[in-house]
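To start, I am sharing the structure in question, which I have written as structure tokens.
A single protein chain has been omitted from the complex, and every remaining protein chain is retained in its original position.
The first chain written gets the first letter, and so on, giving A, B, C, D and E; residue counts start at 1 in each chain.
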Amino acid sequence: MAENLDLETIAARTGMVGADLANIINEAALLAVRRGGEQVEMRDLEEAVGRVMLGLEKKSRVMSQEEKERVAVDEAGHAVVALSVKHADPLHRVSIIPRSIGALGYTLQLPTQERYLMTKAELEDQIAVLLGGRTAEQIHYGGVVSTGAADDLERATALVRQMVTRFGMSDPVGPLTYGRSMAGQFIKSPFDVEERNYSERTAETIDEEDRRIVDEIHKRVTEILLKRPEPMERISPELIRKETLERAELHSLVAGGTGKPTSGCLHVKRWSEIPAKS
Amino acid sequence: MAENLDLETIAARTGMVGADLANIINEAALLAVRRGGEQVEMRDLEEAVGRVMLGLEKKSRVMSQEEKERVAVDEAGHAVVALSVKHADPLHRVSIIPRSIGALGYTLQLPTQERYLMTKAELEDQIAVLLGGRTAEQIHYGGVVSTGAADDLERATALVRQMVTRFGMSDPVGPLTYGRSMAGQFIKSPFDVEERNYSERTAETIDEEDRRIVDEIHKRVTEILLKRPEPMERISPELIRKETLERAELHSLVAGGTGKPTSGCLHVKRWSEIPAKS
Amino acid sequence: MAENLDLETIAARTGMVGADLANIINEAALLAVRRGGEQVEMRDLEEAVGRVMLGLEKKSRVMSQEEKERVAVDEAGHAVVALSVKHADPLHRVSIIPRSIGALGYTLQLPTQERYLMTKAELEDQIAVLLGGRTAEQIHYGGVVSTGAADDLERATALVRQMVTRFGMSDPVGPLTYGRSMAGQFIKSPFDVEERNYSERTAETIDEEDRRIVDEIHKRVTEILLKRPEPMERISPELIRKETLERAELHSLVAGGTGKPTSGCLHVKRWSEIPAKS
Amino acid sequence: MAENLDLETIAARTGMVGADLANIINEAALLAVRRGGEQVEMRDLEEAVGRVMLGLEKKSRVMSQEEKERVAVDEAGHAVVALSVKHADPLHRVSIIPRSIGALGYTLQLPTQERYLMTKAELEDQIAVLLGGRTAEQIHYGGVVSTGAADDLERATALVRQMVTRFGMSDPVGPLTYGRSMAGQFIKSPFDVEERNYSERTAETIDEEDRRIVDEIHKRVTEILLKRPEPMERISPELIRKETLERAELHSLVAGGTGKPTSGCLHVKRWSEIPAKS
Amino acid sequence: MAENLDLETIAARTGMVGADLANIINEAALLAVRRGGEQVEMRDLEEAVGRVMLGLEKKSRVMSQEEKERVAVDEAGHAVVALSVKHADPLHRVSIIPRSIGALGYTLQLPTQERYLMTKAELEDQIAVLLGGRTAEQIHYGGVVSTGAADDLERATALVRQMVTRFGMSDPVGPLTYGRSMAGQFIKSPFDVEERNYSERTAETIDEEDRRIVDEIHKRVTEILLKRPEPMERISPELIRKETLERAELHSLVAGGTGKPTSGCLHVKRWSEIPAKS
Partner (left out) sequence: MAENLDLETIAARTGMVGADLANIINEAALLAVRRGGEQVEMRDLEEAVGRVMLGLEKKSRVMSQEEKERVAVDEAGHAVVALSVKHADPLHRVSIIPRSIGALGYTLQLPTQERYLMTKAELEDQIAVLLGGRTAEQIHYGGVVSTGAADDLERATALVRQMVTRFGMSDPVGPLTYGRSMAGQFIKSPFDVEERNYSERTAETIDEEDRRIVDEIHKRVTEILLKRPEPMERISPELIRKETLERAELHSLVAGGTGKPTSGCLHVKRWSEIPAKS
């Protein structure tokens, strides 16, 4: 193993322990052997993390040029927002190589350490990064969005709903929690449905707040992307050309970027969202 | 096998792999033998695709002349819209020969390649083709529609609902997702019911948007069919005469048609929708 | 077997095949033997169809004279409407002999051939025949209706609901489908309950349309029966006297009738609808 | 057996057949032996019917004088209404001797023959008899009703609801059926719950109609009992004295009564309705 | 056994029979032996009834002085109301000795005989006794109520709901029943949930009537306790001193009381209602 290997950082970033971590190290060893390296190096570990979290690369899947461009615009949108907002996890890699678990592309953010608490501002920035892909599509394609954002919208909706109904982060709704999780209360399955133990009027207030918060963040994301069109214009074609951009490349592309370390998550474009044709 | 066989295209168009694909090739081989051919040719493969996807032809099922005409008008409607809108998959064949899986007729569109993303415009054109059959009936029979459109309406409704509640494609509803799928959350079955985790007011907005989008597309489809009555008038009687029209025939019938390759799906008229008589 | 036997017609009219059809032929053979006939004749087959679909005659069940009159009025109402509207299946027989499956009487319509599609006009005429019994009761008894119409009302309601929510046949509701069947989605049973995936406001529009359509048809049926009181006055007493009237008798009773072949279904008066006495 | 025994009448009146009927005859034979009779007589059969339908007499259960009076007033109310309305089944016996199945008293009406249909007027009279007990209580106790009417109210409510939602007997609701029975659709049990497949506005109309019809009948019952206070005043004390009054006694008590045969059901006062004390 | 033992009275008062009754007699025999008595006496039987219905005394459970006072005020409130209203069951004993089944104290009323019917006035007085504890707390502690009344409120609510929806005792709601019990309709358990088979508007009327009736009774109870503060002031401290007060003591404490026999139930203060701490 190369001496600069930092297993603890890998563990902290991925939240993986024990057998999962061992799995990653084995994978990294294999990759090192395959590339003829003498040592397991950091790049091997990082590729191994990607493989375990995302599945194998599926270069055989041929996307149309149009689709590739969509995915590139989308991922570039996530990346630029992740590099622009204050509380995003550091951006690690952006890729448009499909993965076997159903990803059309992904934006990989790895936290610098484990997180136990999140502030309202941090949650809002997380939602902002999620909305970055769709907003980039809107701007680039004159409002003609695609099905590719469904996963991001679902996760943004889940986050904003928790802000409003779990974390007391909406003043009109107030510091109470609404809805009681019924998980585990039925016979077997991980049941994520909530009991609606509140009035229709409260349901309206919750809907309004969900919408208001998402709209405000969407507006902010739109402003970020409109004020700094150059990074988008540079990252997106480069991504189509190289298919994967690492952290250093991204930072150099965002010339005039803040350069400061940023934060984030893994954003995956899936293809399972396309309505089945009969 | 004939050399011009393009198995990859078949795979891409149908989305079939492995055993299903092998099944199609066997079927094609049998068809080639039966017609006394020396090679499995493309037409054998295509007929085989139809057999596997649609079941056997059921020429023994005798429809009344009136019903045949209805089905022909309906399928011609799908075909003309598929040849007129920008984002439909290429039209392959139209038929009014009943099939064993319950089809009264069908319109077969095969995509030129696999699709992973769909834009709002593409979804709207897919809905337009679905509404084509019923709209043709409305025009041809002075508004007296039949039960034959039930399947198309159900699929159009499902698509528009996804546009509004999954893909953020309605501005009044906004870039949030609504309803949480409960599939797999109950004991066994593929349960497609959604949790209604939103207020009655939001439910009204969703209903209004579903309706508005379908109405706009229906209006557009009506205009397409009214502006170009000739293709309808040519395709429908020809379909009654020949029962099946292939791509080339369709394009030549649509003289004055764009000629450019178009897109599409498989539209099947089923007979299961007739209310049972006691 | 008599040479004029037309098994295919029997099959087409009843929708029965295979074992069911064989069952009918056996039954017909027995009936022929019992009546000392040398051949199975059409009348044997038709009686056999009735036996299999309706169960045995239960002449032992003694209805009061009042009840018999009610049933006769009701069946005559179905018959006159079936002979008056344009799209009803041909009327075959009307009877007030109770049957073992719980029928107090029945009106038998047999289609001339299998049907795969139904138009809005045909569905409305089917509802009209269903409402014929109750409307005849209303007219004959000065508005004092009975429990005997429950089955007809339930079937008329189911049909009108399909027109509105499945077949896009109501303009205020539009060409979308509403409600998702949950049949087969729960553990076992044939579960016919629908998910209500629409807003309360849409539910009101659906209710209004169901009501409006039924009211219009009811008004039409009332006009038919009021404009032609003679057939009612002739059929009903004749039915009490003879208990069963065949097609020819019915047509001759409806002097001044259109004479043209008409259409229809089987309308059965059941006795299971009477509220149980404690 | 006495020659005047009319088993068919017993069968028709009770709706019992086969083993149940045999059970009644055995019981009647035992009763005849016990009273030292040489023949099974009609009174033995009738007592046997009561035993099988109502369980054994429980004279050991000691009701307070107040309660006895309440029950007598209640049963007298049923009886007077049964003797006054046009469409009630003939009154057979009234009793305030408790029975083992939980009855505090009962009013026994036996139909003259099996019934297969009921008119709106007949259903309304059936509800009137049901409301007779509570209305008599209201009049006799100056509005201070008791828990004894719960069973009657539940049955009256079930009947009026069927009139409105099953039999099309309410004009504001119209000739459609509302609510789909889910009986047998869940896993096991006789599930009498209905799917509410209609809008809130329709639910309001149904509630209003249920209420209006019951209120009108209640008003009519009140008028019957107020206009003819003598029968009530004669029957009730006589019932407390003799505990059971047979048909002939009842008719002679209702001097000035119509004398014509009337109709009815079995009305049982149960004690299970008293709220349990902790 | 002492000759004055009245087992029938015990049976009538408790509603116990067979094995339960035998259990009580055994318990009484043991108590007689333990106290060195030669005969089982009435006091032994009564203590035995208490043991079986309430579990063993738990003098080891140490309540704070404040809590003891609360419980004493609460039980005194029940007692004074039970002695003041017309239709309460006779008051037998009041105690603040905790019992093993979770009681902090109890008020024991034993009916003079079995009851099969209850009038509206009797139900209202039963609710009045239930509300007596909480109202006494309100008066004594200047409105600062405690969790101790939860059980009483739940039972009062259940009674008033039955008055309104089962017994037709509310004029605005009328003589119909609302809600259909689903008990036993699901797979196993004693399921007390009701089907809501009525409209939202009816639900509001029911809520309003529940509230109005409870408010009126609460007002009456408040007036009873305010008009006669002396009994409260005498009973409550005496209860803290002696822990248990028998019927004779209670009557003598309520000098100026009516002296007439009153009615009642068992009111138990439980501790299970305290919200669990973390």
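The rule is short, and it goes like this: a contact is a pair of C-beta atoms (placed from the backbone, for glycine too) under 8 Å apart; a residue touches a chain by one contact, two chains touch by 3 or more.
Since the model is a prediction, treat every value here as computed from it, not as a measurement.
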| item | value |
| --- | --- |
| Touching partners, among the displayed chains, of the absent chain | A, E |
| Candidates A:R166, A:K219 or A:K242 - the one touching the absent chain | A:R166 |
| Among E:A149, E:M163, E:I224 or E:L253, residue touching the chain not depicted | E:A149 |
| Options E:A76, E:L104, E:V129 or E:I235, residue touching the unrepresented chain | E:L104 |
| Interface with the undisplayed chain - residues on subunit E | 61-64, 67, 70-71, 98, 104, 131, 134, 141, 144-150, 153-154, 156-157, 160-161, 186-194, 196, 200, 203-204, 206-207, 210-211, 214-215, 218, 269, 271, 273-275, 277-278 |
| Interface residues of subunit A (partner: the chain not displayed) | 89, 111, 113-121, 123, 126, 155, 158-159, 162, 166-169, 174-178, 180, 182, 184-187, 195, 197-202, 265-268 |
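Rule of thumb we're sticking to: only the chains that are shown with their structure count from here on.
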| item | value |
| --- | --- |
| Rigid-body rotation angle, subunit C and subunit B, from Cα fit (steps of 5°) | 60 |
| Where subunit A and subunit B are represented by their mean Cα positions, the distance between them in whole Å | 35 |
| Sequence positions of subunit E contacting 2 or more other chains | none |
| Overall pattern in which the protein chains touch one another (line/ring/star/complete/other) | line |
